[in-house]
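All protein chains but one are shown in place.
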Amino acid sequence: MTLVYATLGVIFAPFAGILIAGLDRILTARFQSRTGPPLLQPLYDIGKLWGKEPMIAHRFQPLCAYIYLAAAMVSVGLFFAQSDLLLIFFVQAVGAVFLVIGAFLVPSPFSQAGANRELIQILTYEPLIIIVLAGIHLYTGSFKISAIYAMDKPLLLNLPLLFIVFGYALTIKLRKSPFDISASHHAHQELVRGVLTEYSGRTLAIVEIAHLYETILILGLCSLFWTTSVLGMVVLLALTYLAEIVVDNISARMSFRWMLKSVWSTGLVLSAINLIWLYSGGRI
Amino acid sequence: MAGSVLLIGTAPASSAPALFASSAFTTSIQVADFALLGLILFFGIKFKNWIIAGLSLAQIALLAFFEFVVLKGGHAEPAGLFCDNLSLIMVLIISIAGSLIVFYALPYMEHHEHHLKLKTSRQPRFFALLFLFIGAMNALVLVNDLMLFYFCFEITTLCSFLLIGHDKTREARQNALTALWINSLGGLALLLGIVLIYTQLHTLDIQVVISQAKGLDALLIPLGLLCVAGFTKAAQMPFQKWLLGAMVAPTPTSALLHSSTMVKAGVYLVIRFAPAFEGTPLSAGVAVCGAFTFLSAAALAIGQSNGKKVLAYSTVSNLGLILACAGINTHAAITAAILLVIFHAISKALLFLCMGSIEQHIGSRDIEDMRGLFGEMPKTALIITLGILTMILPPFGMLLGKWMAIESAAGNLFTLLMLAMGSALTVVYWARWAGILMGSDFKGDSRPEHLPGLARLPLVSLLVSAVVLSMSAPFIYAKMILTDFSGTTAAFSVSNGVMANASGSFAVIPLFLIAIGVFLFALAKSKPGRRTRLSGPYMSGISGQENGTYIGPMNKIMGSAQSNYYLSGFFGEKKLSGIVNATAGILILIMIGASI
Amino acid sequence: MIKNIFRNFVSGSATRPYPIEVRPGFKDARGELANKIGECTLCGICARKCPSQCITVSRKDQYWEVDPFSCVYCGICVEACPQNCLLHYAEHRKPARKKSGLLLNKNESPKLTVVSENR
Amino acid sequence: MSKTIVPFGPQHPVLPEPIHLSLTVEDEIVKEAVPAFGYVHRGLEKLAEKRDFHQMIQVVERVCGICSMIHAMCYCQGLETLMNVDVPRRGQFLRVIWSELHRIHSHLLWLGLYADAFGFESVFMQFWKIRERIMDINEATAGNRVIVSVNQVGGVRRDLSPSKCEWILAELAHVEQEMKDLESTMLNNYTVKKRTVGKGVLTQEAAYELGAAGPTLRASGIAQDMRQLAYEAFDELDFAPVVETGGDAYARGVVRFRETFQSIDLVRQAIARMPQGDTFVKVKGKPEGEVVQRVEQPRGECLYYIKANKTKFLDRLRIRTPTFANIPPLAAMLPGMELADVPVLILSIDPCISCTER
Partner (left out) sequence: MLKKIIEHSQVKSPWLVHYDCGSCNGCDIETLACLTPLYDVERFGVLNIGNPKHADVLIVTGTVNKRNKKVLKQIYDQMPSPKIIIAIGACGLSGGIFREAYNVVGGVDKVIPVDVYVPGCPAKPEAIIDGVVEGLAKLKELQQASTPDTDAIAS
């Protein structure tokens, strides 16, 4: 049964991702009083990239891209199979690492600097996510997703601060301002496309698809905070994503030093408060 | 090596051969102890290092007090050998990794001495010391008698000292002395602990001590001292200095002593005695200290561009992780610790050996000089990259261990925070290294490289064993680790390659199958087709003919240098070391204090 | 900024749906250049005044030719024309896939010509 | 040991124009910045030998599209002094109106690009949306959105009907309102301040010694503005230069932001006080002699040197533009900054490379 769920998830995740991304772009445009692209624009972009003339900057770059995609798919599959959260996260980390390695392969200062920044972003969000997962473990007594679904109260009530901390990771993962540091969607950035600069054509398409999977995964993790009712889950996701878009539109891009300092300090403090509260037996 | 393999199955076995019983043997050991300490004292005086002299004198005095006052010239009943799976695993590691490294050392030392232009070869001394060390190490993990343990402990210290100083350069001598004094400090702590234990329990039998120590708060102090000894051996913060210095030694030394085996002696000591202080404040203290080392060493590694130093720091960091597991001290945690010991030993030995070959080939230890190494020496670059990946990525063993560690640390706030941040830092310094290793000019073609078979063989076999062992981790657990926890409920249930427990599951074998499949698929797909265009890097539209160059101001051809971020502002050695050492020292004091 | 973006959101997009519906050009905007060749006396003042030197007039062959791809739409010629037969349409000239000059002959229908780059 | 050399430009998304900077960075801290030029040079000063001095107006208009009107105005002023022509009063006022409109659209454009340089896309969109009103004014009054080409020796080629003036005032009211909506973002937003305050500080002395010009200079606390020379109709308009003391990127942003309001006000004054009458006088003869003419561009002081020899072709035309003066300050402010700040700092002097290289 879980296998069926997993396969279904893996098959439909990218399409959901496309819709979300398209909606994102339309909403962003509306917030900037523009009309914006059609809803399926991300699909068109990927299809177009797929059809480009194959052009590579290093022999192993496609390899890295494929592994990135595979890792993202496996992690999504594991997620829908309601597996171990830590395991899911570690598998996803494989992809992130290979994306970075692929960018490191090419002797171009832009992609190298982008790769370094991407590493620092990983460095920024990874502890936060692990801590959030640990908080979930603390509350449910297990790292299994199924255990979360077994709870009768939504996690959000008991892990509000951890949800905010998770928001940081979400923003970084979605490459939104103020954290679109390693590669921004619209490349008006000092590193042209940062970590993506040297990926091109079909390789880039693969990276984009993998990014869709990661979006779905990270939103899925976000959905775990309200598992008691479908409506609540949808509302939570919608509000969270809307908040992401708004934040993206009301803030400038920051420097990675600021990101490391501020996110770690605030994130760790917030999560520590919430965890201590849980340790002291606080429950709603 | 073969003998050690034979030992499998006999475990757990406790034996007291007649030889051990004979008073002559014990006496000779006592004499040898004094001789050893005398030798250390001699070195201390010879190199005018009064710390060493003082420490060794203190040990001699303490030993004399123990032998002639406490034991009144007689000696405790001998305990002989004890071999359970833990010892067995250690023995296997020592023998297999050890012998592979020795193989590697043969061509390496040739080249090394050729490089140093030595008149007379000093290899005999070198290999003699290596074998002496391997023997002592095997004994150390097998003996069941605290005094014998102490004896082997000191021998390893001495071997390490002599091997670090092998090249007789000024720097080598300095670092060797540092190593010696820090380790003698550990020896002193160990001896003191032993004496106190004996005064409490009137036995030197390790198993008896462990079994009786439960609930005896008075024993926490000596156990704490033992842990401190373990920390010094395992170069935990703030004792990490000597291990970093030890990197001047020829690479086989670093691989054998300072990454895969000797430093594990300290870890072994703590894991061995872990049941004795289960659930005590001391245990928590060990966990926090270990986790802190894991975090801080990883942070310091980010600031390093010297490859061997990165390896050293990561060794310290991983040992910290293992000790943290030992401190968390649940069955799952101990399992994690043992698995980590295995996989870390293998991967790290592999990395050190690759590092050695690279250093001899390109004549530099700096990571930045390894940029595009794939073009220089493709095979080695590939091997070391894979080795790095075994360190940080699932489904390999290290990450399995980390997973267990975090799962079992989830009940333990500060340890958890530090483990979380530490693992993230680890990913950073490994990933960027792997990245620039494989990077090369975009054609990716590479000159054929020549490496003597004896040097290649260990690399390949270590890599293979790293992968295979990671794959068979569940069975290792079921067959070799679980049996030690006989009588209690298993920490993990193993079913068709998935290790699972109440709080989670890690699908080792399935993930491996997926990973292999994916890798082959990706390899096939990513083969550049005939229509594939190779394009140079994007250089704002002004890149030159040469890959990675551009036409700069005044139409000058400029090489666009790239380099990693070392963030000396955050992770610089100067910036961090002071704070880190101070904090670690305080933590250790708290740990001891908590056990009073 | 929040206020701002939400105001944008409710007030709808300000985009001009250009290709679908075309906004009429402003009166006397300097769009495409044209010549009522019937009234033209081929005096050649425009050719002399043109800063971009993109007009050629030949009394002999009775034609007036402009290279719209190097015309800078400054309007000097229009103002200088004594017959007021030169004029700017308000709309811009449409893009093309080929460069071609516009040759207006007194007694033939207008035709496109290949313009030489450097006259 | 960790040295990275980044070839920044000529083709680079954050650079509006092709300039090259070889940046030597360590952990993204800029250690050295070596600029390189020549990607825009066309050599149009020498074109004065092939185009007569009337046609040269259209050429100098295209020195820089953003401040084309002011270039042409400066050139025409120079010729008028040489041929001692007096521009009718109305013509002078019209020149002021169009030049200030140009200043507004240039500053709005800059504010947008500046916001984009620190990755604030929505603000970029807002400013450019506002700017379109000015572009419409240009097109409706002068016939072209960017290169209005209204100047001629002896006056202006177009006139403003009263109804047009009304409409302009109405549009400007909108512009002012929409600018005010963005004021809090540009001046007080936390992220914006983090990215601009204290970046690329230029002390008053440094600004003076390095010869900065225009807003870059005024942001360092030196009240110097060519409009104080009261050319054209500025003698009748009350005007005082906008000065900030911060000397950093933030201060430069504030100066330009406030100057936009000032220009709106100047246009209002000019429309209010504009007399009736001709807009130009016919000029006869050829220029002779040499003259140096200075006006204030959106980017600062622009200087024209014209040497004529009583033929229809000028002897020598030399243009010295504000960006040329602002490059040394830029090179001085880059080292020590983060790589992420480089676009902000480059933008903060509002470079106009096509002016600089001509």
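For reference, chains read A, B, C and D in written order, and residue numbers begin at 1 within each chain.
Simple rule for what comes next: a residue touches a chain if its C-beta (ideal position, glycine included) is under 8 Å from a C-beta of that chain, and two chains touch if they have at least 3 such contacts.
Because the structure is a prediction, the values reported are computed rather than measured.
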Displayed chains contacting the withheld chain: A, B, C, D
Candidates D:Ile5, D:Val25 or D:Leu44 - the one touching the absent chain: D:Leu44
Option touching the unshown chain, where D:Val6, D:Ile70, D:Val85 or D:Ile147 are the choices: D:Ile147
Among A:Ser200, A:Thr227 or A:Ser251, the residue in touch with the chain that has been omitted: A:Ser200
Chain not shown: contacting residue from B:Phe133, B:Tyr538 or B:Tyr565: B:Tyr538
Residues in chain D touching the chain absent from view: 10-14, 16-18, 38-44, 46-47, 50, 58-59, 62-66, 68, 109, 112, 124-125, 128-129, 131-132, 135, 145-147, 352, 354, 357
Contacts of chain A with the absent chain, listed as residue ranges: 25, 29, 32-38, 41, 43-55, 57, 186-188, 192-193, 196-201, 204
Touch list for chain B against the chain that is not drawn: 531, 533, 535-536, 538, 541-543, 551
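By definition in this document, only the chains that are shown with their structure count from here on.
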Chain closest to the middle [Cα centroid of all protein chains]: A
Distance between chain centroids, defined by C-alpha means - chain C, chain D (Å): 28
Mean-CA-position distance for chain C and chain B (Å): 79
Separation of mean Cα positions, chain D and chain A [Å, integer]: 43
Multi-partner residues of chain D (at least 2 other chains): 4-8, 12, 28, 122, 126, 129, 189
Multi-chain contact residues (two or more partners), chain A: 31-34, 109-110, 112-113, 192, 249-250, 257
In the complex with chain C, residue positions of chain D that touch it: 51, 54-59, 61-62, 122-123, 126, 129, 136, 139-140, 143-144, 147, 149, 157, 181-182, 184-185, 189
Touch list for chain C against partner chain A, complex: 1-2, 5-6, 8-9, 11-15, 17
Chain B partner contacts - residues on chain A that touch it in the complex: 53-63, 65-67, 70, 74, 83-87, 90-91, 93-94, 97, 100-101, 103-113, 115-116, 119-120, 122-123, 126-127, 130-131, 134, 137-138, 141-144, 192, 197-198, 200, 257, 260, 264, 268, 272, 275-276, 279
